[in-house]
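A short write-up of the structure that comes next.
Only one protein chain is missing from this complex, and each of the others stays in its spot.
Chain IDs A and B follow the sequence of writing; residue 1 opens each chain.
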Amino acid sequence: MSALARLPRPSHDGADGPAAASALARRPCGVTPSRLLLVALFGPAAALAAYAAVAPGAVDWGAVSFVAVAALAATALALYGARDASAQELSLVASLAALATASRVLFAGLPNVKPVTFVVLVSGVALGPGPGFMVGATSALVSNLFFGQGPWTPWQMLAWGAVGIVGGLLGRGGRTPRRWELVVAGALLALAFDWFVTVWMYIAFTAHTWPALVALYARGLPFDLAHVAATALFAGLFGAQAVRIVARFRVRTRVTFVGLEDMP
Amino acid sequence: MSAEAARGVRGCRRARPRPKRGLARLHPLAGLAYVMVLAFAGVVLNNPLQLCLLLAVILAALLVGRSLRAALPYLKVALYVAGFMAVLNPLFGGGGLDVLWEAHLPLLHIRVTIQGLAFGLGTALRLTAVISAFALYTVVLDADDQLALLSRLSFRSGLVISLATRLFPVLTRDGERIAEAQRSRGVELDAGGRRRRAAARLPLLAALTTQSLERAMDVAASMEARGYGRPGRTNWNKRRLVEPGDRFVVALALAAGVLLAAGLAFRFFAYAYYPLLDDPWPGLADPWWLLLFAALAAPIVWLALPHTRMSSLKAPTREARWR
Partner (left out) sequence: MAVIARLERVTYTYPGADRPALRDVSLAFKPAEVVLVVGGSGSGKSTLLRALAGLVPHFHGGVFAGRVTVLGRDTRQARPRDLAGDVGFVFQDPESQAVMTTVEREIAFGLENLGVEPRAITRRVEEALIALGLSRLRHAELSTLSGGELQKVALAAVVATQPHLLLLDEPTSQLDPVSSEDLLAAVRRLSEDTGATIVLAEHRVERCLHLATRVVYMAHGAVVVDDDPQGFARWAAPSRRELLPPVARLFVQRAGPDGVQRATGPAPDRATRTEERLPMTVKDARRLLEEDLERGEILQLQPAALSGGATAAELPSRETVLEVRGLSAALEPGVPVLERIDLRLRRGEVVALMGENGAGKTTLVRHFNGLLQAATGEVRLLGRNVAGLTVAQAARSCGLLGQNPSAYFVKDTVADEIDYTLDQLEVEGGDRDRLRARALAAFDLEALLARNPRDLSGGERTRVALAAVAAGDPPLLVLDEPTRGMDPLHKAALGRLLGRLAAGGRGVLVVTHDVEFAARFAARAVILGDGAILADGPVHEVLDGSLFFSTQVNRLLRHRLPGALHEDELVWRSAEPADAPGVAHAEAGASGEAS
């Protein structure tokens, strides 16, 4: 068992071979109850957005953004199911999300050092934008399952999902980003994450004045700086190695069948 | 998961299902719809008195679900954040005519007005309501049922989240074991400043990553061997029957949702703090508000009624809900 565990792990592309192709063709891309639900959710949200575009001042942005973000998050989750994800990919995504959350516990003694952004970034770089998004969104959900859900959950899902996507773009084509690229990306993404998650607080619950905005962000500044510093530190010290570790598990399966007569 | 699970109550074995109280007794979709509409109401409403009544409904839901104590940590967080807002808004919000205190600082002009204070209070109430609604979701609704619901929306997403939830305690334990193992060979993890301590933990994170991903591959092999990916998959989660009570609650939630959306568009629930405070009391008599309140409070009242309460104690009625 031990020898098996160390070898490079192949990942299956579920859509290979004639059998799988015809299976895909048979899948209904039409109406299912869950899709209907999404339309029911998205429809009013889209209507509101249209209304907002027409009469911006009259709209309660707090409410609209709340519905929009929740709808987006739900759609992303529903769409993930539409792709044929292989067992390996699914398992990798789930494990990385669990790892991101567990790493919070590993660094628990150090306040405000949240390695989640770093792990999501590395996952995106190593696995691509789609899986990267899923790692981010799942990390937010799982993390809040254990530490409590809040209205910030859909925002975190989208924000960390975006971190995963950006990571995927950085690593597209299978290239390994250089250390400085990872550090800069990590720092900026951590900053953007904090900004994005706080923005709803501003829109929905704060008087819309400049001093209030500054004060709101100022309150979070020590946490944000620690987050940025931690992400940059991890990316700098450990980023390339982490990408290598995760990428190792992404090797594609190649099966070679050999006839008996060809055996040495 | 409730706070109990977060604290990791081991040895909490179950031959019987975890007792479901209050909203958890409903179909998960009904529970979800209702809680979301409560949160939405917290975002839309502005009138402080209406918000107080909304909070009362949420607290009542917690009480009926017998989870007030479990929800306390979240309520404390809510109060903390809300309190911050109650201070921030008056100080930096400006606006309002009845000035209480003024200060001219470089770059900043602080005007604390009565309206500002009221606005701060109102915002605090809204924030508390929204966070409490989510606390209600976390503490009262059954996490497994919600996960099953997600699986019906998207099987793969539900599976990913289920698997991640399953693996999180395992990886946490792995992380602890790795930390202890490294300590046992002389690695000092707690010496020095924050930067040094964080850097000392990085090799642990590397080891944990490698180990977790290998575990991921083993899990994937197990999934494949058990038929994951076969066409024609059935969903066992559908077996929860829909009861009249569920339809009732979903209908009410939908009605409330529509009312709130209409209220956004047509300003039914408008309440202004600036430049002068509106009189909040007429809002309580407003017909749209009364409809909304009825829609929000009815499920809780219905759940709290004796006949429905009785059925939660007797096993046969509850088990009849599941095929």
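In this section, a contact is a pair of C-beta atoms (placed from the backbone, for glycine too) under 8 Å apart; a residue touches a chain by one contact, two chains touch by 3 or more.
These figures come from a predicted structure and were not determined experimentally.
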| item | value |
| --- | --- |
| Option from B:140, B:219 or B:264 whose C-beta touches the chain left out | B:219 |
| Full-complex contact with the absent chain, from B:207, B:253 or B:300 | B:207 |
| Missing-chain contacts mapped onto chain A | 1-8, 10, 12, 251, 253-260, 262-263 |
| Hidden partner interface residues of chain B, rising order | 5, 8-18, 144, 147, 159, 162-163, 165-166, 169-170, 174, 177-178, 180-190, 203-204, 206-207, 210-211, 214-215, 218-230, 232-236, 238-239, 323 |
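One rule holds for everything that comes next: only the chains that are shown with their structure count from here on.
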| item | value |
| --- | --- |
| Centroid spacing, where centroids are CA-atom means, of chain A and chain B in whole angstrom | 21 |
| Parts of chain B lying in touch with chain A, wherever the complex brings them together | 1, 3, 5-6, 36, 39-40, 43-44, 73-74, 77, 84-85, 88-89, 91-95, 108, 110, 116, 119, 123, 126-127, 130-131, 134-135, 137-138, 143, 150, 152-157, 159-161, 163-165, 167-168, 170-172, 174-175, 179, 190, 194-195, 197-199, 201-202, 204-206, 208-210, 212-221, 223-224, 228-229, 231, 260-261, 264-265, 267 |
| Sites on chain A touched by chain B in the complex | 5-6, 9, 14, 23, 26, 33-34, 37-38, 44, 48, 51, 58-60, 62-64, 66-67, 70, 74, 77-88, 90-99, 101-103, 105-107, 109-110, 113, 115, 134, 138-139, 141-142, 145-151, 153, 201, 204-207, 209, 211-212, 214-216, 219, 230, 233-234, 237-238, 241-242, 245-246, 248-249 |
